[in-house]
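Partial complex: the chains shown occupy the same locations as in the complete assembly.
Going in written order, the chains are labelled A and B, and every chain counts its residues from 1.
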Amino acid sequence: MPHTLSQVCETLRRNGISPELVGDPNREIRGVATLEDACDGEIAFLSNPKYEKALQTTRAAAVVVKLDADAPDGMNLIRVSDPYAAITVMIVELYGYRRHRRVPPGPGAFIHPSARVGPNATIHPGATIDEDVVIGADATIYPGCYVGPRTHIGDRVLLFPNVVIYDDTRIGDRVTIHAGSVIGEDGLGYAPVGGKWIKIPQIGTVEIGDDVEIGSNCSIDRATLGRTRIGSGTKFSNLIAIGHGTQIGAHCLFVAQVGLAGSVSVGDHVTMAGQAGIVGHIRIGDNATVGAKAGVTNNVPDGQTVLGQPAIPIRDMRRQVALIGRLPEMNETIRKLEKRIAELESQLGASPRQ
Amino acid sequence: MPHTLSQVCETLRRNGISPELVGDPNREIRGVATLEDACDGEIAFLSNPKYEKALQTTRAAAVVVKLDADAPDGMNLIRVSDPYAAITVMIVELYGYRRHRRVPPGPGAFIHPSARVGPNATIHPGATIDEDVVIGADATIYPGCYVGPRTHIGDRVLLFPNVVIYDDTRIGDRVTIHAGSVIGEDGLGYAPVGGKWIKIPQIGTVEIGDDVEIGSNCSIDRATLGRTRIGSGTKFSNLIAIGHGTQIGAHCLFVAQVGLAGSVSVGDHVTMAGQAGIVGHIRIGDNATVGAKAGVTNNVPDGQTVLGQPAIPIRDMRRQVALIGRLPEMNETIRKLEKRIAELESQLGASPRQ
């Protein structure tokens, strides 16, 4: 398990990273920690310049830094172009991913006789697999999960405890869904009739691509008609709400508490920061970024970053915020100008106009 | 199961809608889909003008449109005054509502001997019914639900998986609660004593009227004293937080991630758009509308629509947003005026005033 710094560098090279080692190549590394927490034997990293000061006081055995970073003399360093990528490789190497306890099929899980469970899948006691469900190979389904009728779940899918998946959902391979998330519940689909809301049966479904990760306590509505879609490789944090019929592209990143209304179309590689909200029936282009708490009410072109409520391009929003901050001054200036004009008017004998 | 267009029109008439059929009355309809997804044999609809273009390319067998809508020649049309209401009727007719698997009473459900379960109710394995609970006739309680002591649940109530209902809650008839929602947890009730928070026992309850539908992963606090109330016919989307002692009227519609603090009073037929927030101890009048992301800090009169943070009447907010957008221009104008005044002052030999 322990690696020397030169072995660590070898691992980085195998992963396409070119490290430059400064210091003792035989120093042993037993773990990875933050600059602040690292004890002797642990390697830390510095990526965000906010934490530069911690470099002076860290007890880390070595630190991964940028190629041109300043560092105290005598410190063991691994210099790389992207310390964050390098530390990711080291965490994977030294720790690997979470391992899941296998359980043999047993009486505690409720598996409908019509369901088909793939080879080597683990269904924990306390999980429910309903009619005509298909579960892929090597899937892990924790206690308290419910998988509704006719849902298909791909290979190596991981459902943490208490995930609920409604009927007719399709989930790709290698998808992870964290505890308490709900996929495929009915959206807010009602028609107003005589002052009451008549429920519209939500006959659409949800389709989740491969390699998606969904955080905990998220809610993804099924479509009224057709499909709500989450593209392959997209990652969600927690407490995210996705409305019915919304289509999200591949490799997006959504931070906690983001909310999208229904029938939104989101491109690929879109980032949405925390608590952003998107109204229904608009398009967010590829590679767009939506800032924290933004309220987006219009289409966002490819590549654009928007911020504010209503959201506008970030440069305009920054200018707007700066000007709003200067409102007291502007107001004061206007009052002074009024006085100076009144003065001029009285000098000229002009009658002030309202 | 297949219906001809003339049979579809007959169904609409039975539901109080007057259709005008253009095209082939014998055309067979097998399903309902969006304009974009519809294949031959499916009927689609056009209600939101945003989707007018899709009318040119749809492969739908027929389209439900407004009475005066333009449409390509040769297309089968059903013209109605409200296409959304008409398509609702068709979805109900062609698909009906979700059907729930019945399970006989069995050993997997934990039902306290003191609980009373109504005729034909289904309690799935993995659900827990605690002491002195009363469950109505034809109720369906999915796995992982927990119903706390002394709670009353009406007839035909539907609890999707992992719904948690705390003690002493009252839930009316035909209520649906989606997966992961929690009803009756303690609110944030603490008294500050010596720099610590002392918990106030939350001895109140929650009362939910008939025909309410609650989305997934919502949290509705019990009252400290008295009752938190959700009026009959009100519909919630997902991830909504309701504070202790708040009273919500009938036939309201709340979009995802709305949050109401405690002791709010909400009238009937109120709409709250996504991520809106309401401070405690205020009144939102009947038929009021709260815009997306609005932060409401004052009473809202009946029928008013508010928007913004702090929320103000929507017309004022639109004007405000427009003026904020014009701040760069206003700022520029002020600078020009300053120069022109300085010019005038120098012409008049006046000394500029600060």
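Quick notes on this structure:
Following the convention adopted for this analysis, a contact is a pair of C-beta atoms (placed from the backbone, for glycine too) under 8 Å apart; a residue touches a chain by one contact, two chains touch by 3 or more.
Everything quoted here is computed from the prediction, not taken from an experiment.
Every protein chain here shares one sequence; 2 sit in place, and the complete assembly counts 3 copies in total.
Here is the rule we go by: only the chains that are shown with their structure count from here on.
Here the spacing of subunit A and subunit B, counted between their Cα centres, is 25 Å. The touching residues of subunit A, when paired with subunit B in their complex, are 110, 126, 128, 130-131, 144, 146, 149, 162, 164, 166-167, 180, 182, 185-188, 190-191, 193, 195-201, 203, 217-219, 221, 225-226, 239, 241, 243, 245, 257, 259, 261, 275, 277, 279, 281, 295, 297, 309-310, 312, 319-320, 323-324, 326, 330, 333-334, 336-337, 339-341, 343-344, 347-348. Across the interface of their complex, subunit A is touched by residues 32-34, 36-37, 48, 50, 84-85, 87-88, 91-92, 95-98, 101, 108, 124-126, 142-144, 160-162, 178-180, 211, 213, 215-217, 233, 235, 237-239, 251, 253, 255-257, 269, 274-275, 292-293, 308-309, 321, 324-325, 327-328, 330-331, 334, 337-338, 341, 344-345, 348, 350, 352-354 of subunit B.
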